[in-house]
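A single protein chain has been removed from this complex, and every other one stays in its place.
Up next, chain A:
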Amino acid sequence: MEQYRAIHIPVTLKGPGNYITWSRMARKALGGRGLWEHVLTPYKKKKYVWKMLYIHMLGYDVDFGHMEAVSLISAPKYPEKQVGYIVTSCLLNENHDFLKLAINTVRNDIIGRNETFQCLALTLVGNIGGRDFAESLAPDVQKLLISSSCRPLVRKKAALCLLRLFRKNPDAINVDGWADRMTQLLDERDLGVLTSSTSLLVALVSNNHEAYSSCLPKCVKILERLARNQDVPQEYTYYGIPSPWLQVKAMRALQYFPTIEDPSTRKSLFEVLQRILMGTDVVKNVNKNNASHAVLFEALSLVIHLDAEKEMMSQCVALLGKFISVREPNIRYLGLENMTRMLMVTDVQDVIKKHQSQIITSLKDPDISIRRRALDLLYGMCDVSNAKDIVEELLQYLSTAEFSMREELSLKAAILAEKFAPDLSWYVDVILQLIDKAGDFVSDDIWFRVVQFVTNNEDLQPYAASKAREYLDKIAIHETMVKVSAYILGEYGHLLARQPGCSASELFSILHEKLPTVSTPTIPILLSTYAKLLMHTQPRDPELEKKVWAVFKKYESCIDVEIQQRAVEYFELSKKGAAFMDVLAEMPKFPERQSSLIKKAEVVEDTADQSAIKLRAQQQPSNALVLADPQPVSGAPPPLKIPSEPQSVARTISQPNGTSSNIDPQAPSPDLLSDLLGPLAIEAPPGVVSTEQHGPTGTGGVPDEVDGSAIVPVGEQTNNVEVIGNIAERFHALCLKDSGVLYEDPYIQIGIKAEWRGHHGRLVLFLGNKSTNPLTSVQALILPPAHLKLELSPVPDTIPPRAQVQSPLEVMNIRPSRDVAVLDFSYKLGTIVVGAKLRIPAVLNKFLQPLQLTSEEFFPQWRALSGPPLKLQEVVRGVRPLALPEMANLFNSFRVTICPGLDPNPNNLVASTTFYSETTGAMLCLARIETDPADRTQLRMTVGSGDPTLTFELKEFIKEQLIAIPMGSRALVPAAAAASPPPVAQPPSPAALADDPGAMLAGLL
């Protein structure tokens, strides 16, 4: 589409050639075919290079002519050289290979005698110089900066150029020799050079303040000189203020020194600061106002950092209090921001509380930037005394807040409610309101927590149950609300039995109304609730029993194993009478543990440090929190009760798919409980480890040997961490859904979230450090198969404790193939080196789009595909037996849509889908499965599409899916761990049982 567009390029040098047609032709001619050779005159070269820059600026991909721009740098004449330098520094970035070619020319210009050339070269290096430049040019640049024969014009550029080189490679400057020189540089009279040198100093002291301590008094001198307006030329005053930028920079540098020892220096600095704090008034001229407040806010930060006599601190608070109520939005914004910063350093909460109503008003400001600051400040200043007010304000604001803020807002409200709840019923109210108002933004952590509270506090139970019942009367409620209320009513619904509308059958019918509206992970919770309701109904209510059993029956053959297992087990159990009572008795109390939410918050807060700058860097505890968890790393979900006398009941349970469940009689139930919590809670009690002797439970054992074969952990000898969960199971689960946990061990959890559009995909890897030590040498490498183009953003080398980093991964599908990309991942924790090769769930079915066809659409297409290689047929044996509806569900789950009613034979399935890749584009795929009702283990399948490779690959893919469906008992574990619904009363070691024929036999008995 961009092929023949004419762009007007405004380089009106001369002549009529102001239009070039932006086309492949032009690109080819200039780039590939050597048209540049015909551009002979320097004037024309200049012109075309400018045009290139203009096109680039407009956002077109200019991948040609870089060489020409770079070569202009070595032109002998100033005009060409200038163009060469500027265009190169705009077109290329520091990582570009062409830049290496220019290093020599640039160096020659720097050490040459021509001042203008020196300037050009220094500017280029300062703007885009990388490590290569730092290594070869730093000494020359240093020489220029301290040379007495150079004019200020060159020296100020040299200072900033050196700053860039230092940033790229801190070794570029030798600390020992340079500290004295730096001190001398600060005596400079020319304010241009001084400004640049101070910038350099800020970078140097931020790295190592001790070495440059001799610069401290100099900075104070500079400040004094400016504040007194001594020896400041007229041209360096800005709206009457002596170089505000230099003032700000000098104060910024001072904030990197922990304290000021020398009393006289300290005294004179405080005089200056006092003068700034007192002497800044709001004036009419916007620019003067901004400039003076820029200085004022920097002075405030410096005062906060130096933690001066209380006198000055209270002055600061008073000033900030004034600022947050002024009309000027910039000042109001900065007032709020600085108040939050101040909160983190000193104990000024009481003073700030006086401004609470003003801050709450700012929460309703039309400007989202200001609202964000107000939210952060409210969060920071909240304590027991004002929690109720603040949380209520936040809840009120939640219904009007924009979507981009709701997640943060709801998390903050939940944390505050938990941290400072004056009474527990209020806490329950808040969380339920939160779920009601912003269900989409409430993470599972939050509702798990409220369930824990209710379970552990008996007096709260009837209240919570009646509240939950109230919410169910609403017409449309959020799914999370369904989960919470189902859970609470299941446990404590019987406490309400005397109230009108709360009998078991009424509760059942109102909950059952919600069932059609909820998604798969919620259904198991509802099933458990039904079972509990049934159990609490004494004497038995045959009518309710009939209804509930009908539901269980219906889900007995559900494709989702979690649902299936619950339905089967509850159905069987509910016929057992006394045993049923026992198994489904009320949940025991949860072990008291700190909320994962608060824990996260504390990790951020604990690390307060002396340097104001470091503090500033930690300013966003809130952001960190929100970033933290797409998949709850911790936080205990409420499991159902484990039977106290397991053998009697568990032995009677057998499953239709052949594997059976049993419960290890040796396992004491508290340990079992903690074992179940194990994968989901980092802070699980120490009992977890001991229970692992039961074998690879999938929650803490070694990876399953059978399916794990493709995923060999590298470096077996060093790899001594235990993988949590089964990597292969996790991978299979992720093939069918778009988010979940890819890998987990005691130190790290790797989650994945994916989004697919046509042949493009966007995955985000969430690398969460679960330990309290940083993970170092983190490396992630993608080994892409030939058919995928993958681009992983660099992963930082270190992941701080309890932090999570995200790394986007762009995927492009080039052609159909079943090969899988592999992520080679490794990290170091102390001396332990851990590595794993993980398959990335960017598999064939992710590039499918569901498509439902009618018979008029389907059959012409089907007939048009005449036969091999476009249409392939195969008889598949050894298929896992599935009823037709389940098979249909399976197909739908990997985005191949079943078109019901198209095939006259009811035993056949007809399906369609669209496949996207770069080479095939969007391609229609059709499939037909003919099953044999007498023998479900074999079927005939016909797959067709417009591309022979696609047909073959899709056929093989479907075949794999039909044969390699994860077995029920093994899929249980990832289902519970990854999707994190509260796990059912789950036998501890199904995988072990599957391998052990004796145990299997025992189970069948």
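Basically, a residue touches a chain if its C-beta (ideal position, glycine included) is under 8 Å from a C-beta of that chain, and two chains touch if they have at least 3 such contacts; residues count from 1.
In this text, contacts and distances are computed from a predicted model.
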item: Chain excluded from display, named as in UniProt, from "Golgin subfamily A member 7", "Vacuolar protein sorting-associated protein 35B", "AP complex subunit sigma" or "F-box/FBD/LRR-repeat protein-like"; value: "AP complex subunit sigma"
item: Sole residue of A:Thr123, A:Ser213, A:Gln349 or A:Ser771 that reaches the chain not shown, by the stated touch rule; value: A:Thr123
item: Selected residue (touches chain absent from view) among A:Ser557, A:Gln806 or A:Asn892; value: A:Gln806
item: Contact partner of the left-out chain, one of A:Arg332, A:Arg928 or A:Lys955; value: A:Arg332
item: Of A:Met52, A:Ile73, A:Val106 or A:Leu191, the one touching the omitted chain in the full complex; value: A:Leu191
item: Candidate in contact with the missing chain, chosen from A:His209, A:Arg372 or A:Lys388; value: A:Arg372
item: Touch list for chain A against the chain that is not drawn; value: 10-12, 42-43, 50, 53-54, 56-59, 61-62, 77-79, 82-83, 86, 89-90, 93-95, 116, 122-123, 126-128, 130, 153, 156-157, 160-161, 163-164, 167, 191-192, 195-196, 199, 203, 206, 233, 235-236, 238, 243-246, 248, 252, 287, 290-291, 293-294, 297-298, 329-330, 332-334, 366-367, 369-370, 372, 403-404, 408, 613, 616-617, 619-620, 623, 626-627, 630, 753-755, 762, 764, 793-796, 805-808
